[in-house]
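All protein chains but one are shown at their positions in the complex.
For subunit A:
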Amino acid sequence: MAAVAETLETVQAANDGGYKWGFETDIAMEFAPKGLNEDIVRFISAKKNEPEWLLEWRLKAYAMWLKMEEPEWAAVKYPKIDYQDAYYYAAPSNKTVPKSLDEVDPELLRTYEKLGIPVQEQQRLQGIAVDMVFDSVSVATTFKDRLAKEGIIFCSISEAVQNHPELVKQYLGSVVPQGDNYFACLNSAVFTDGSFVFIPKGVRCPMELSTYFRINAKSTGQFERTLIIAEAGSHVSYLEGCTAPMRDENQMHAAVVELVAMDDATIKYSTVQNWYPGDAEGKGGIYNFVTKRGACRGARSKISWTQVETGSAITWKYPSCMLLGDDSVGEFYSVAITNNHQQADTGTKMWHVGKNTRSTIVSKGISAGQGQNTYRGLVKVSPKATGARNFTQCDSLLIGDQCGAHTVPYIENRCATAKVEHEATTSRIAEDQLFYCRSRGLTQEEAVGLIVNGFCREVLKELPMEFAVEAQKLLAISLEGSVG
């Protein structure tokens, strides 16, 4: 009965109102001039006081981007984006870099507190270290000193460029090269901030690391860049959360995340994506075009992606694993919800190169309202990946007759000893399940919440505990008004 009580509570909380993260923080901001050109790229680089090589790297990406075409293969529809009609840099105008949390603008801290992010180190909940990214810059990172004692580097990528340039230079773009795809290329040219994590050999990170992304300013795009390196035998769990104010305009978020796992290292990357999805008529919301990729470079390394995608007007996201090391493991667990006019085209790529590499894909798509939800995934097995193994499961749930659920898995196998399995189902919530719940006194909405949570349980159980609770609440809120 615990699950029922929990769900009841969840649904109760959901009834409090729609998107409660939609407020806007009124704070003095500094912007780059509107538009995108080489000068803007130089401006961003200069603002961040970057070394020459990084500026060159950005300019090279920008030159490539100009020659690229926006991809059209995803099952998402949106009006043509005017890349000149946005600010590519927006930061709270605080002249000095805060040395500790005490120096951070209290207005900013209040924003994160309002969002429920533990910013005060003494209030540590289950020991989570947080990097807070506000529009284009990282405003604070908690528990830095505690982590430094273990030799762990956890800071914003801008700080890493200043303090650990050799590491950044070695790994930046090594998993997602500048010209990888249109949005990653744009990000390479104009990325502003994001997190940098380095876990030294044999270290097990003592706490969850987390980044909280917040888009606040109007007409800005957020282009963050995250780089996580796990040296041999190390272990890290990283969480990512995001929200934005409610606005009529569409704002763009084009992030790049690169993970590198060496021998026996494990990286667990969890995302709860809750960008503003737009209103019930489909007005406004975030365009979320994200490139996430992990390289299992070492033998027996493991990269596990877990994502709960409830927000954004458009989600275009394929967290992938390159399984290069022998016996390496890739995992992808995903829940994607589309309600109202949301569109999601998300999935993964598992590229088996090393021997006896294994991958697991579990994707749960839920469509309601007029939402369109697509799973798009590729499992590719190279001739040398003998003994490779993949299992993929994609389940879709349809709520209402105006929505769509689509599954597009690709299997490319060039190795006779590899075993690849895929299964997909599409269904709606069965009447008998609803009847069972209703006859036990649950309302229609509670029953749906309960069933949806059950449908997603396989994925939710992969999330760190405190994220799992948040995710369950989000599921219920996202589906609000979809039944009745």
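Here is the rule we use: contacts are C-beta pairs under 8 Å (C-beta built on N, C-alpha and C of every residue); 3 or more make two chains touch, one makes a residue touch a chain; residues count from 1.
Just so we're on the same page, contacts and distances are computed from a predicted model.
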Name per UniProt, for the chain absent here [options: "Iron ABC transporter permease", "Fe-S cluster assembly protein SufD", "Acyl dehydratase" or "Biotin carboxyl carrier protein of acetyl-CoA carboxylase"]: "Fe-S cluster assembly protein SufD"
Of A:I81, A:A280, A:A424 or A:V469, the one touching the omitted chain in the full complex: A:A424
Which of A:S45, A:T271 or A:S396 contacts the chain that the document leaves out: A:S396
Touch criterion as defined above, residue of A:I27, A:A232, A:A280 or A:I411 at the omitted chain: A:I411
Where the unshown chain meets subunit A, residue by residue: 73, 383, 396, 398-428
